[in-house]
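The complex appears here minus one protein chain, its other protein chains still in place.
Up next, subunit A:
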Amino acid sequence: MATINLNVNGKKQTVDVDPNTPVLWVLREHLNLTGTKYGCGIAQCGACTIHLGGIAVRSCQLPVSSVENQEITTIEGLSENGEHPVQQAWLEHDVPQCGYCQAGQIMTAVALLKNNPTPSDAEIETGMNGNICRCGTYLRIKAAVKTASKSL
């Protein structure tokens, strides 16, 4: 066990955990931020995507000790009530089916648009390719990213 200082969604937090614990489980179980999802645990599905200093990363393979005091943003920290343009675009296109993958999709999309505010179709496809949606909402995801890119 070790005391780890975290900066999550602009809030300083301290957790007492095994330093190897992936950030995913710390968020979900120690900080009660369950928007970040477990899907595979091996960085293959994107359900656990968060931002580390504004960059999209897989939290399931990220030991908590490696992110001390770095700026972490989760889906809960993206906006107060879903006002972020990407969330709004998701609602406009009514993207989700089961919804389980969507927090990860949104976090990936936000980071993608930050790097490339006007991505082409092909750039959206490759940019979003790391996030599996078992329900197959890919076309709506793509459409929502395009809509968001116009309003950002």
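As a working rule, a contact is a pair of C-beta atoms (placed from the backbone, for glycine too) under 8 Å apart; a residue touches a chain by one contact, two chains touch by 3 or more; residues count from 1.
In the analysis below, contacts and distances are computed from a predicted model.
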Choosing from "Molybdopterin-dependent oxidoreductase", "ABC transporter permease", "Dihydroxyacetone kinase-like protein" or "assimilatory sulfite reductase (ferredoxin)", the absent chain's UniProt record names it "Molybdopterin-dependent oxidoreductase"
Looking at A:Ser66, A:Thr126 or A:Ser151, which residue reaches the missing chain?
A:Thr126
Which subunit A residues would touch the chain omitted from the figure, given the whole complex?
1, 17-18, 20-22, 25, 28-30, 32-42, 44-45, 47, 74-76, 78-79, 81-82, 87, 90-91, 94, 96-103, 106, 121, 124-126, 128-142
